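What follows is a single structure, and I will ask about it in a moment.
One protein chain omitted, others in place.
Then we have subunit A:
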């Protein structure tokens, strides 16, 4: 009972913090839009060419934007000592990790999903692919938050953590990227995509069941009492 209260209190606190300091929400979104803007300028403004690369561009940009704020998942709590207090509280470590992950997805991932159709339109993605693209992002981005939380927890005590984190987590993100873009490309050429979506859902469920525990263990190791 105490644990339930602590979990929702932590979630509310983090959400409140994020929405007070609006840059947490806006910066990844701006980054997402800006990275996508680079592609028509860097590759070609030709609508047909853009349509071909659109699924991958949206996905890669979403992945990078989601990683941008991952480093801060535990950083401020670590710096002011509240992370240590949380870890010695009765709230189990995996629930702390889960609260942080849910918060990260709500603050960073969900806005990306919501604006993605606008950018997909600008990249000339066929409109029949919008729904599938949003579903892949809805299934994939929480997985990225879950896996990224482990990397974030491992590097939280390090000064050079910001540079190290992408090196650790990008290889783990690749399966999500493959099946995410695969589904969107499949729907463009009228192929069944339920297989890819099922795999994305499976990856999400698997990481939901295991990542919070790995993340809690990593936090304890990083704090020096694992």
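Definition applied: contacts are C-beta pairs under 8 Å (C-beta built on N, C-alpha and C of every residue); 3 or more make two chains touch, one makes a residue touch a chain; residues count from 1.
To be clear about the criterion, contacts and distances are computed from a predicted model.
Taken from the listed names "Gluconate 2-dehydrogenase subunit 3", "ABC transporter permease", "Heme exporter protein C" or "Molybdopterin synthase sulfur carrier subunit", the protein name that UniProt assigns to the chain not shown is "Heme exporter protein C".
The missing chain, though absent from the display, is touched by one residue of A:36, A:91 or A:147; that residue is A:147.
For the chain missing from the display, the contacting residue among A:103, A:145 or A:222 is A:222, taking the whole complex into account.
Although one chain is not displayed, subunit A still touches it through residues 147, 150-151, 154-155, 157-158, 160-161, 164, 167-168, 170-172, 174-175, 178, 206, 211, 214, 217-218, 221-222, 224, 226.
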